[in-house]
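One structure is given below, represented as structure tokens, and several questions about it will come after.
One chain of protein is taken out of this complex; the other chains stay put.
So, chain A:
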Amino acid sequence: MKRISPDSPSPQPNLKRVKEDPEPETGGFMTLDENLLYEVLKHVDARTLAMASCVSKLWLKTARDERLWELICTRHWANIGCGTQQLRSVVLPLGGFRRLHSRYLWPLSKPQAASPLPWAPPKIINSKPPARWGKDEVHLCLSLLSIQYYEKMHFTSRRR
């Protein structure tokens, strides 16, 4: 059983049972098969996933998979009533879950430097915010994603 990121602050659930080794391993987890890596990364939190993309080209490619970020986004957000397919068909064309998370969901969940939002419960100020997003947060972030997509589309073509 292999562990990843031993210095990761987040407690990791036990890894799933490793599939039989397709080929003999010569060195640590750097030679992890892509699929295996994907399976493992399904269980990490956002911070770890982002850090994982800095390890190597293979890891970068895998950690950027939209499905992983979809998991990160939807794991902790309130049910907004639409189906998964429906959500994907909107978010993916507008920029994807990774962008949704890094640009909007993540900044929204960070403890704000300015005066705290009046209705929000006081957030735990340490390295790992619980990152629970209510319906309004989700809707706001989705709206902002769509605006940003439109702006890019609008202005790049105007320059032609």
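Just so it is clear, a contact is a pair of C-beta atoms (placed from the backbone, for glycine too) under 8 Å apart; a residue touches a chain by one contact, two chains touch by 3 or more; residues count from 1.
Everything that follows uses one rule, which is that contacts and distances are computed from a predicted model.
Given the options "Phenylalanine--tRNA ligase beta subunit", "Two-component response regulator", "DELLA protein" or "Type 2 DNA topoisomerase 6 subunit B-like", which would UniProt use as the protein name of the unshown chain?
The record for the missing subunit names the protein "DELLA protein".
Identify the residues of chain A touching the omitted chain, counting contacts across the whole complex.
80-82, 86-87, 89-90, 93-94, 104, 107-108, 112, 114-115, 117-119, 135-137, 139-140, 142-147, 149-151, 153-154, 157
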